[in-house]
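Certain chains of the assembly are absent from this excerpt, and the rest are unmoved.
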Amino acid sequence: MKHLLSIEDLTADQIHGLLELTDHMAEISSRPIPKVPALRGKNVVSLFFEDSTRTRTSFDTAAKRLSADTMNFSVSSSSVNKGESLRDTIETISAMGVDAFVVRHKSSGAPLQITQWTNASIVNAGDGWHQHPTQALLDCYTIRTALNRRDGFDGLRIAIVGDIKHSRVARSDVQAFAALGADVTLVAPPTLLPPALVNGNSPDWPVTVSHDLDSLLPDLDVLYLLRVQRERMDEALLPSLHEYSALYGLTAERAARLAPHALVMHPGPMNRGVEMVVDPGELPGSVILNQVTNGVAVRMAVLFSLLGSGNDLKETA
Amino acid sequence: MKHLLSIEDLTADQIHGLLELTDHMAEISSRPIPKVPALRGKNVVSLFFEDSTRTRTSFDTAAKRLSADTMNFSVSSSSVNKGESLRDTIETISAMGVDAFVVRHKSSGAPLQITQWTNASIVNAGDGWHQHPTQALLDCYTIRTALNRRDGFDGLRIAIVGDIKHSRVARSDVQAFAALGADVTLVAPPTLLPPALVNGNSPDWPVTVSHDLDSLLPDLDVLYLLRVQRERMDEALLPSLHEYSALYGLTAERAARLAPHALVMHPGPMNRGVEMVVDPGELPGSVILNQVTNGVAVRMAVLFSLLGSGNDLKETA
């Protein structure tokens, strides 16, 4: 594996392999000194064209636990502002010696484009509405661990609720959950569904569509809530956050109708009072902070898979 | 000790203990390679809701000398700007694995509040007008070293001059100096005194109040000048900086009336020409840069006390 651009590029076996490696990385993270020399001397550069302290910090922590050097290339103070092309910027930083770029960009496909301009590995940390593969992997790892599903998600019932249309998380999660065998239902108002799904099924989306969250609740193993962006109202895709919340928000009443073992997940940051009405700290099934913790271990596994070698693996023992 | 929130939480013995540990940290800082592995693998995150490169750099240097990993959580580019609550932000970063947060916040009590939301240790790096405990400790350490007062400050005469009312430094310093036995006099115009002191003494403030700096000067062991903020004029608390300077500024004439052994201190950044009229580089008694140097050693001692163990202490030998 040279790059991690999309969940579509991974086979189910590769996903399982990354999740097993994540077990190892989670064990390292739980040590008193959570640090191994596996990637010593490797240079991991984060290149975020959209702000995301949360994701950048997670990758940064992951890289440091493997003893890689990290650098945060701040786009706002860079030559990008002097009119330099993205290509020249990438070629220039690469020439200083970079082993991996962690890229977030508002344009779908930017990480793939960047692979043409450098010998470094590229990790897609979110591109437009397209993909966010490490989020999907950490979500799989969280479900696998919390529901003890090491062998796959066969028969697991997962509902993803919210703004599917504009969500790279939904796109990556659907592909990963389905690859592991889960039955995925998308729940959203028609205006927030991808066009391909508004009038029925699509071969690109191995899912069932529903507009009725309440009838699904008792049968779910996992309820996955997406963040609702306030700008969707300005675009007239949502009548009001209040109405959204009434139909799709997780209230205490809805939470009480979940099965006792069911998980509640959210990629963060949450809009309390909108999609998350109940305090998740009160929900026994909430694994939202586990997702954050697992995010570091998954990103360690990804960086190690891209940059490490068999010998390095011994160094993580 | 789990947190360092306020000087009020420390006994005189605990203060003495931290100052003795600071001696050890100062010795480490003077080595050709000023670095020990004591906090290897610990993750220290600075969370500054108010800018302060000076204080943040001091903590950062301290953490690195102890081999901790450091992360600077930039509030301006974080999810705080996407409407995430402070609680969700803290819980999220904590879930990535944080051993200590170094917090500066404009609201008094914010660091205490944050202790409710994380298992990490909290170091208060300045909250509103309330406390700045590491500043007080470095000030104590500077006096202790410069005046050779290892056993305490009994009988030492210290004047703190300036905007006491809005100063967390003054509040913390008064408590620390008094705990070690010093006689503290506050010198300020009535508009810049805390309300409790305007009409006399207060049990909360173990100090004497004076409005006449000149009569005090010859008897002082320590003259501590506070920074005067220009916004106090806009608030009509000061008629003019010029008038302030005439009554309370350290001129060459005033400096000449200090005892030969007396120290001149300032927490920085200085307003030259206002509270500091004379060039402090010309004053034999100025220990203002010693305060900065000692700040790193004191913060090493604090971080080590919160995160280190007996075994780690051997590693600092």
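Quick notes
Think of it as A and B in the order they're written, each chain with its own count starting at 1.
Here is the rule we use: a residue touches a chain if its C-beta (ideal position, glycine included) is under 8 Å from a C-beta of that chain, and two chains touch if they have at least 3 such contacts.
Fair warning: this is a prediction, and the values are worked out from it, not measured in the lab.
Within the whole complex of this structure, the shared sequence is present as 3 copies, and 2 of these are drawn in position.
Keep this in mind: only the chains that are shown with their structure count from here on.
Distance from the chain A centre to the chain B centre is 41 Å, each centre being the mean of its Cα atoms.
Chain contact summary for the complex, chain A toward chain B: residues 29, 31-35, 51, 53-54, 57-58, 60-61, 64, 268-272, 289-290, 292-293, 295-296.
Interface of chain B with chain A (complex): residues 40-41, 43, 69, 71, 73-74, 77-79, 81-85, 88-89, 91-93, 95-97.
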